[in-house]
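Submitted below is the structure of interest, expressed as structure tokens.
All protein chains of the complex are present and in place, except for one that has been dropped.
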Amino acid sequence: MILDPDARYTKTHEWARWEDDELVIGITDHAQEALSDIVYVELPAVGEHYEAGESFGVVESVKAASDVYMPVSGEVTAINEELEDSPELVNEDPYGRGWFIRIRPDNPADFDELLDGAAYEAVVAEEEG
Amino acid sequence: MRFIPHTEADRQAMLAAIGVESIEELFHDVPKKARAVEFRLPEPLTEMEVLVELNQLAEANAGTHHYACFLGAGAYNHFVPSVVDYVISRGEFYTAYTPYQPEVSQGTLQAIFEYQSMICALTGMEVSNASHYDGATSLAEAVIMALNVHRRRRRKIVLSPAIHPEYRAVVRTYTQGMGLTILGDGETAHQDLEALTDLTPLADLVDGETAMVAVQVPNFFGQMASPQELTRLAEAAHQAGALFTVVVDPISLGLFKPPGEYGADIVVGEGQALGGGLSFGGPYLGFFATRRKQVHKMAGRLVGETVDTEGQRGYVLTLTAREQHIRRARASSNICTNQGLMTIAAAVYMAALGRRGLRRVAELCYHKAHYAAQRIDALSGFQVVGRRPFFKEFVIRTPRPVHEINAYLLDEWEIIGGYDLEQDYPRLTNHMLLAVTEMNSREEIDDLVTALEEATQ
Partner (left out) sequence: MTEPLIYELSRPGRTGVDLPDPDVPLSDMPEEWLREELPLPEVSEVDVVRHYLHLSQMNYAVDRGFYPLGSCTMKYNPKVNEVATRLAGFRNLHPYQPEETVQGALYLVYHLQEWLKEIGGFAGVSLQPSAGAHGELAGVLMMRKYHLDRGDTKRRKILIPDSAHGTNPASTTMSGLEVVEIPSDERGNVDLAALEAAMDDTVVGLMLTNPNTLGLFDEHLEEIADLVHRHGALLYGDGANLNALVGIAKPGEMGFDVMHFNLHKTFSTPHGGGGPGSGPVGCVERLVDYLPGPIAAIEPGSEDHPEGPLYVWKMPAKSIGRVKAFYGNFGVMVRAYTYIRMLGAEGLREVAEHAVLNANYLLARLKETYPLPYDRTCMHEFVLAGPPKDLQEKGIHTMDVAKRLIDYGFHPPTVYFPLIVPEALMIEPTETESKETLDAFAEAMLKIVEEGREDPDLLHNAPHTAPVRRLDEVRAARKPILCYTSLA
């Protein structure tokens, strides 16, 4: 399972990472692997605001559809338009070109409450039983 | 035993293999007292006997094979070519299941793909699904789709009062738990025909809270607003960020501009006219078409083209992650079984009639309806109402109540008369909605005119 050294994680398999004063958000390598071939990503509109834990989008594979949840509360400042034509980027490069949205968090300190790499690995280990 | 092949020897061998003495033992999980029930049903009949009974029941009805029919209002007596029944009577089509195993369902899948293509061609849209239950439920699904396009943040729907009353009722049933505000058709108790068919008040109701605006073309009264009026309404909707949905008569599209050309985002309607037959109200066919970019929000099955491991072209159900079996609680619609075989019937109809044939059907409807209208308008006491162009249905004002006239037509002339509009639109007393299709001969129309004249003497 690949992790991003600069990111923090959620129990619902999203990652978040600072870039300037915004957070970039996507789904983890573990998540993309579990979903298998991703065929469509539904993203919000720029300017929309979501609370932490609220679903802001959906990832569809051939056989499954999963909600994607906000790690922290904030406003969407950008969405990855490349995913419309190339959803497979999420499988190929989940922490890089497969990013989903950028947000301006309501409270930057919320980021520190997220799981670090080790804690996230533990969550995954427990899920797999 | 009906349709059950087991012999006593089979049963014994099977019970032995299972390791029980009797079939009853296999029901041990069903509480004894639940099994101690009597089922009071009539004594069974053999095939020979049941057909006698069914024939009696069938003959106790006044069908359009014996009566001239001028009744429309959402279900129409259109010609069904014999090839339609030939195809849908093939066991490989009608006894097949939903094509979840595509390798052994290419017949159904390709037939649906062709249907989708033809509906796109007909409606001027980019994507069609594989059907809903009927035109009314298609409209309800369009409302749900519009809500989802707006991520449930808009809660207003504007409906033209000239949309079929039962369609609007179904929209209200479907959305009764969704906390929506439905506007546009609240004044039908007070409106006359002019007011009911005016599109401008609808544009005035559209605002930033509106998810969708819907109209019907031709409307319930058979009339057609102009393409310019419709385009203006579409623009008003789009400016407010709302979707514009059109309920359309598919036969009219044999002649007239499709809604894709005047700004529709979603096109729905009743496909019964496309080879489905009247069948006392069902099974019918709800077609549903939209724009490419909205396809992920569209409910219903979708067939897509792909290739197999040897590069051969084939068809599969696709974008299935939209559907209930995957999304479950997050699905936009619960639709599972749809109207599969009726979709194939419609495809056969559209293929068999083709480019020229469908146009010819539409022309016949148009000319016959207009001939009927002209002749009736000339009768004293009767008047064709409404200033807009019409297609195959029109409204007449009658000198006596509609139900009295219809009783006379039925009893004396074996004619099934038009629809009494007062039952849905209280201001339209003595207003009858008459439909004329390619199935009505000139002689039938002339008889209708004579009968109407007599009915008022």
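When the chains are written out, they are named A and B in that same order, and each has its own residue count from 1.
Simple rule for what comes next: contacts are C-beta pairs under 8 Å (C-beta built on N, C-alpha and C of every residue); 3 or more make two chains touch, one makes a residue touch a chain.
Since the structure is predicted, the reported quantities are computational estimates derived from the model, not experimental observations.
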Absent chain, residues of chain A that touch it: 37, 39-40, 60, 62-63, 87-88
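Here is the rule we use: only the chains that are shown with their structure count from here on.
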Inter-centroid spacing, chain B versus chain A (mean Cα positions, whole Å): 42
Of chain A, residues touching chain B in the complex: 39-40, 42, 44, 58, 60-65, 67
Footprint of chain A on chain B - complex, ascending: 151, 296, 319-322, 326-327, 330
